[in-house]
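Partial view: only certain chains, each at its native spot in the assembly.
Per-chain residue numbering starts at 1, and chain names A, B and C are given in the order in which the chains are listed.
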Amino acid sequence: MVTAAVAGASGYAGGEIVRLLLAHPAIEVGALTAASNAGSRLGEVHPHLTPLADRVLVETSAQTLAGHDVVFLALPHGASAALAAQLPDEVVVIDCGADFRLGDAQAWAQFYGSEHAGTWPYGLPELADRDGARHREALAGARRVAVPGCYPTACSLALAPGYVAGLLEPEDVVIVAASGTSGAGKGLKAHLLGAEVMGSMSPYGVGGVHRHTPEVEQNLSRAAGAAVTVSFTPTLAPMPRGILATATAKAAPGATAASVREAWHTAYADEPFVHLLPEGQWPRTADVLGSNCVHVQVALDERAGRVVAVAAVDNLTKGTAGAAVQCANLALGLPETTGLPLTGVAP
Amino acid sequence: MVTAAVAGASGYAGGEIVRLLLAHPAIEVGALTAASNAGSRLGEVHPHLTPLADRVLVETSAQTLAGHDVVFLALPHGASAALAAQLPDEVVVIDCGADFRLGDAQAWAQFYGSEHAGTWPYGLPELADRDGARHREALAGARRVAVPGCYPTACSLALAPGYVAGLLEPEDVVIVAASGTSGAGKGLKAHLLGAEVMGSMSPYGVGGVHRHTPEVEQNLSRAAGAAVTVSFTPTLAPMPRGILATATAKAAPGATAASVREAWHTAYADEPFVHLLPEGQWPRTADVLGSNCVHVQVALDERAGRVVAVAAVDNLTKGTAGAAVQCANLALGLPETTGLPLTGVAP
Amino acid sequence: MVTAAVAGASGYAGGEIVRLLLAHPAIEVGALTAASNAGSRLGEVHPHLTPLADRVLVETSAQTLAGHDVVFLALPHGASAALAAQLPDEVVVIDCGADFRLGDAQAWAQFYGSEHAGTWPYGLPELADRDGARHREALAGARRVAVPGCYPTACSLALAPGYVAGLLEPEDVVIVAASGTSGAGKGLKAHLLGAEVMGSMSPYGVGGVHRHTPEVEQNLSRAAGAAVTVSFTPTLAPMPRGILATATAKAAPGATAASVREAWHTAYADEPFVHLLPEGQWPRTADVLGSNCVHVQVALDERAGRVVAVAAVDNLTKGTAGAAVQCANLALGLPETTGLPLTGVAP
């Protein structure tokens, strides 16, 4: 049994990590830390975590995080680097923030407006590079892992198989994604009030300014072996959880419905968490609620000359906390699927 | 006072027409007809139409529709042509179905799989052709009008200004739109049950097969003066009403943020129902709930070389019934906005 | 044409008053005032009020409210008294807050913890006293009106007919009501975030502590001509608007299904805004969305010896702003229904 601490356990991502760890047979929940919520009972901030309702949140610091085999960081962007630097090298540190996701310091500066903290192995095990190598190779035994953003997980897994198979053009990818409002976090903002979001869809970060844009481009570029450019528009959907990414790219000459299907099938046939649906069945976010699975479907639109790939993930599970635990499993040498839910909670 | 009959008053579109007519100062509600619901009280099928709760639905037929100045048809696709042929030429017939929307008989055959019934003036008054002429010119005094599909209304109004202004490339438009589930009608289908749709987003009709695709292309092609091709993906969103269309097209050489904004401003400055939001504010479907307004916003994504335009409409109001009443106003020579709500019901 | 100012126009109640006034044929929208939002465009805080998007909110003060025939106060509890005192006696002041609703200073002190400001005519025109007199009698020509709370409107209209008819016992009324989250206002509270409320029902103010309790008791006591005691439990429902009040009282000896139905029918047959549904049809909040109507149904449970009455209202329309406009109509000598919507926006 290894022990894990969760920094930022009062937020939505942190709470989801705790939820998953409570069902994990090989990792024990250690310190749960918070900032302004330090001193609160876990049951006050996350009443759904019934078995740990009486656990008290402690202050986030290198001291409270010390002595664990794994430390999950679920902190605001920019907070991870300083904290991680104080943790011993042999501790597995899994960062759910953005700080170490990008390899390109210039893209970081442009989109985040601060100094680039560095680059850690990217925690999307199923993602393949142009040569077919999966990212999981770099994660086995890793001591630092950058968990992908929720949108990039959905968008990258949707389209990458077409790039690896050479069936998609790199330029002019267009992605529109819908996210449940937990993706916006627990901060108090008027536009996130229930009365505002129920019954409403709205876009945000339009025009290439959303911070997940360079991360999607980075992932797809590695899959394509060429620079991929993406028009990315996120939208807020009236649901608590879930991302539906509708991703389209121009079909390369010679791409056929059969070759497209074959490419996606090949990519995911052996992946336990990525499920290519049977032809004609399209993903629904409800089917992956609380699950670490991704549901994927793809079609060739011959009239428009585009391949349309759709992926559904739970932004908090496979989109954040599930990926974090999956990467911890790889880092610790455990079977990759250990303790992770494969079924959604539906209807 | 003119009188209007509504054929198909038991469906969602028909019910919305009745709702709007009840607030209309110049049109009186006449016969309300239905198929399997004939004989029912209106209050059984549309309890929200309180003032007409005791009105009894009668059988849809040329006889029951006779004697009205205006007949609104809110029928399943394919049912309008036969009925309309039996109505006198001088009666204003407003068809909310698809039968008479397309000018291209071949596109009709391909997407609808039946013989083309013909083409009526297209009921999107605000839409402009390449030469700047608005569709409303053909609607003044018309005796037959084809009300646009709900998606085409949102998609066409989102992008048309850029085509009229020469700022967008015709090929390779990509549109992803989210619709509330009333857009799928009142038919009993398992995937439309509340337990299935709440908390879930899912696409359908993916790959260029949705029947609204050729209608969007027809509209944008007229605006562009060139053949526009569209990749269109509709998605089902967990809300009763509303469409959010996220539409992107390649920016033409020389397009700038300023010229883009100017084009959209010029297009809609004098339109009472189309509201270009101030820069930085993006449409939300809740803000047009029950309203005949369209909220529009646009941005140039210079990195991706695309213009992203977003439109929010209520699929049942401006997307169907409101457009029908607006067109009836034009046909009857009434002020175009007569009786139509300009405010949404929010939050 | 009379003019009206709205104090607190940036909140949900204030915004709804503006929405209704925009459709009112005899009242013109004057000054719109706010506290922290003064200086903002109305389109920023209420994008659904499209026609007034560019109107700027001004500071709430006796000066900005001066010069109007009607002043609607939509302010936090406790703020109305001081402001109203500065307005001329001949101005119609309609207070949507609680300050002047209760006749019992002791009940006020117990539930609100402050000094009682006084008692104004109570703005529930349809409510009847034991002698059958309706509250509207005191509202005709009134210059000060206290608009009822949203829950009391639903609860009182549900049960009052049984008291007036002598069919209900005064002691031991039990009411459980569900409200959409706009009822909690626009304040930023973690439990009102969309991610928290969607998919969730929860009670609050349990155990007789909710401030609407004495108001319901006051209303029912007047209808009963005896002291009515109420166990009231409000719950938060995952919807933006609407109240469903399920109210039960012990049947008096001799009450029968027929006499119960007759009593409710008699009470509301001539009321334009209160609609007793046909037997067997029960109210749904969606059917009164955005409408000033109340849908009511009642049944006698002979096994349990209780009458169960259910009322659905839109908390922002008939529950607050619609009642305010209705009372303004009465105060101004206009027909009571002027400008008020009788249909809901459904589905």
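Keep this in mind: a contact is a pair of C-beta atoms (placed from the backbone, for glycine too) under 8 Å apart; a residue touches a chain by one contact, two chains touch by 3 or more.
Note that the coordinates shown come from a computational prediction; the quantities given were computed from them, not determined experimentally.
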Entire complex copy count, 3 subunits given: 4
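Methods note: only the chains that are shown with their structure count from here on.
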Chain closest to the middle [Cα centroid of all protein chains]: B
Centroid distance [mean C-alpha coordinates] between chain C and chain A, Å: 45
Distance between the centres, which are taken as Cα means, of chain C and chain B, whole angstrom: 35
Residues within chain A bordering two or more other chains: 180, 193, 195-196, 198-199, 238-241
Contact set on chain C toward chain B in their complex: 12, 15, 19, 22-23, 41, 43-44, 46-51, 53, 182, 198-199, 240-241, 275, 277-278, 281, 284, 286-291, 293, 295, 341-347
For the chain A and chain C complex, residues of the former touching the latter: 12, 180-182, 184, 186, 188-190, 192-199, 238-241
Interfacial residue positions of chain B with respect to chain A in the complex: 172, 174, 176, 178, 180, 193, 195-196, 198-204, 206-208, 213, 229-233, 235, 237-242, 244, 246, 248, 250, 282-287, 289, 297, 299-306, 308, 310, 312, 347
